[in-house]
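Yeah, one chain of the complex is gone here, protein chain that is, but the others are all in their spots.
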Amino acid sequence: MAILANPRLVGELEHYGAGDVVKCYHCGNCSAACPFSKEPFIFPRKSMRYLQMGLEDKLRGNLEPWLCYYCGECSEQCPREAEPGEVMMSMRRWLTAQYDFTGISKLFYKSWKAELSAIVAVALLTGLGFWWWGATHGDIRHYDGPQAFLASSFVHAFDWIMGGVLLALLLTNCARMWWFSMGRSRINVPLTEYVRRAWLLPVHFLTQKRYRECEKKRPWAVHLALMLSYVTMLVLIMFFLHAFQEGPEISWPHHSLGYLATIGLIGASVYALRGRIRRSETHYKHSHETDWIFLILLLYVAVTGIVQHALHRFGAGHAANILYLAHMMGVVPMLVLEVPFSKWAHLAYRPLAMYFSELQGAAILAREKSAAPAVRARAA
Amino acid sequence: MEERRIGVYVCNCGTNIAKMVDCEAVAREAEQLPGVVAARSYKYMCSNPGQEMIQQDIRDLKLDRVVVAACSPRMHELTFRGALQGAGLNPYFLEMANIREQCSWVHEDARAATSKAAALTRAAVKRVVFHEPLEKRYVDMCPATLVIGGGVAGITAALELAGADQPVYLVEREDHLGGNVARVDLTAPYLDSARDILAERIARVRENSNIRVLLESEVQQVTGFVGNFTATIRTGRDGEVATTEARIGSVIVCTGYQPFDAARVQSYGYGWFPNVVTSFDFERMLRSGRIVTDKGAPPRYVAIVHCIGSRSQEFHPYCSRVCCMTALKYAHEAKSALPEAYVYDLYIDMHAFGKGCEDFYRRSAEIKTIFLMYRKGSAPEIRQAGPKYDCEMLIRVNDQLSGEEVDIPADLVVLMVGMESREDAGKVARMVNISQDKDGWFIESHPKLDPVATTTDGVFIAGACQAPKDITDSVAQARAAAARILGKIARGRIEVDAVFAEVDEERCSGCRMCNELCPYVAIEYDETKKRSHVISALCKACGTCVASCPSGAIKARHFTDQQIFAQIEGVL
Partner (left out) sequence: MDFEPKIVGFLCNWCSYTGADLAGTSRIKYEPNVRVIRVMCSARVDPTFVLKAFEQGADGVLICGCHPGDCHYTEGNYKTMRRFPLLKRLLGDYGIEPERVRLEWVSASEGHRFAEIVNDMAAKIRAMGPCLARPALTEDPAQR
């Protein structure tokens, strides 16, 4: 059955940064240059083709953009400057918006003003809320102890509630991703396979081993550092927040990890920001507005986090509390808006795509294998 | 018969001949033949020492005939003729025996090869005895030129010739000059206006007193030969008809092409769907500045389909060459006239050769033309779209670059019709005596080295009557043809090959059988003498008439019965 092409798709994806896709004339150099591209997922050419032709459903169920780590090799090889790497990046943005059922993600990607306004609004709301809570439940001069302005028990509870909501949103999106790419696909993957290969998920998540297959190792190292720092910080905050807000003595088991994570976050975000400003590497050449917002927020959160910690340790309780407020005014919008609706979501989608694609690949191979004797029999 | 003094030279061609043929033995055997005064075998006969050896013998031994047993005469006949001439002998006193291409290189038995080489050499010796001295001939060149067809090629050729102060008859069938280019809006890849290109040249044609423009005219007949043709041109349609007789020295055929009839391809529904149009229909829309569907509304989706009638086993196997860039031109023009419209381009292969074309292709992609690649033999199908679609038609395409079968929306479909040779090209070909290939295009003298001349001296071809061609190439070819003619005019006279047929009027019975047989109409019947005679300048020496003459009255110079009989005796 023929698919109805949607000529508007290219225009739509232009908002996500895929404008150069129209230049592609399908020589296939990109797919040949890509170190990750292998059977049965030969990319990026085919994804580019789906986009050019306006095959929206095909593109929506396409996992290939997530298999790409944007080393930039393809864009460097492209004879027509169609920027396949950036097109794949844009398709990831678009897919993020497709997986999100609320439509907020689409709004953010299409309008940086909307995203910025939302960030400011959430930040103000957070600031006001926390100020009110602190003013009614504690004393701004105290960072720790029973009179703490923002008691760790309160923040902890808030974090868990927020985490729960975000997790629910993210899981819904993941479920939609599964539906688009696996659920309605003609490739049938039995449940046992899902279980048998479930170990792939944490492996890909924690090691990003595929990224290492890229010829350039530095991007992988930076990315891994950023990701591990982020996860470390998440675990510390979700489970050991009290240890951070006690003191002023340093709790080395917790803080040492926290320092490492902070160094990782600041280092990686400064590196990325500097790269994007200087356009030093292929994958930094094109920056969508959301890339800037994401990096600036990250750096802001990391810096305010470590400064409030320092102020607290040096006994400046009042200042520490104000910084804490400022910190939360960054953290909350970053998590609320970035995790389910924007760039941060890829920390879930990418390992999932790796996992799904392995399942699909195995299923395709198995199908070909079982078809092969039949073909041979026919030929005979 | 007086005694001949023949020299025989057997070439070893390094080892090319010598390793399979015993050249010494061939020479020794030749030495025994009557009239042979010297027979030598040498390493490289075509080398300077080899040629000097022959010339030395001609002078010292007073040779009057020479046989060279070596490579094919197609390779070195002219070389050795030159050697003879250099030693003061008539060049036609040479005969070659082909003992390389047709002997040493194709046989594996040295004994059989040597005996064959000896036989071929013997045949050459026997033949050369009867060789006659032939002289090159010259005829006067009439400076006027007939240009058939007033398209861009014809106009260009006429201007080029007239610019050198030579008279030109420019004959055009329609009531205006310009040909197919006059039907075009912009040109690819630089998007210049075709009107601008033409208007200025047509004005110059009209102003030039050397050019006589004959509109609504057709050439009825061309007789004569290079330098001395007479053309009969008929002007006007039924009723008022005038006839012009023109004396001309050369002809340039620039009759162009005709567009392929899109209705012949069923699957596109041309003639059935009102909004499926041909490239020429679309040019008309572009020239009028109104791109609309039959409902008068601007189309939201424009689809351009390549290769209509071209690159197909069913219609024309060749590529029409200009349609790819013209299609991209349409994409540009449609996008600039209708910025909101989506433009699809359905192609088999994008042929973007030529200056500026690859860049033009790239720019066409950048303005968001959506390219789909269909497969040769699996043409897109067009059907009416139902009410639930926001378009008039749907085109089903099997896209080769994704492997997906898709339906694309279309309000207006433009079919890129290919070029084909004109229906009446055969008539023109017969009139000026040139050949057509299997597709009806006129055949050039040599596809690479002589693309403007034909096998008929004095008749040249330029533009798309020779093969599908764009304006650039047509203009180049027209100027080349004009240059060739100006060269001939500058020399004032034309050399005619010495090899031709002649009628012995004593023996001719006047049966006129040969008159009909001659493919070049080179044999004229003299009513007063009741005899036929050959117009030597027209004769190409095929010998058809010679073989058919019941009285044996026609002699093919350099291929006489006597010479060939002697050769037959020699090989056996």
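Going in written order, the chains are labelled A and B, and every chain counts its residues from 1.
Operating definition for what follows: a contact is a pair of C-beta atoms (placed from the backbone, for glycine too) under 8 Å apart; a residue touches a chain by one contact, two chains touch by 3 or more.
Note that the structure is a prediction, hence the values are computed from the model and not measured.
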Missing chain touches which shown chains? B
For the full complex, which residue in B:Asn210, B:Thr232, B:Gln258 or B:Thr455 touches the chain that was left out? B:Thr455
Pick from B:Asp109, B:Asp359, B:Asp450 or B:Asp504: which residue touches the chain that isn't shown? B:Asp109
Looking at the full complex, which residue from B:Gln56, B:Gln384, B:Ser509 or B:Ser548 touches the chain that isn't shown here? B:Ser548
Contact residues on chain B toward the hidden chain run 72-74, 98, 100-103, 105-109, 112-113, 115-116, 119-120, 123, 433, 435, 438, 455, 499, 517, 519-520, 540-544, 546-548, 556, 559, 561, 564-565, 567-569, 571-572
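Heads up, the rule we're going with is that only the chains that are shown with their structure count from here on.
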Report the inter-chain centroid distance for chain A and chain B in whole angstrom, where each centroid is the mean of the CA atoms. 66
Under the definition above, what is the set of chain B residues touching chain A in their complex? 301, 342, 344, 350, 361-362, 365-366, 368-373, 394, 396, 399, 401-402, 404-409
Show me the residue ranges of chain A that touch chain B in the complex, using the header's touch definition. 1-5, 7-8, 10-11, 22-26, 46, 49-50, 52-55, 58, 80
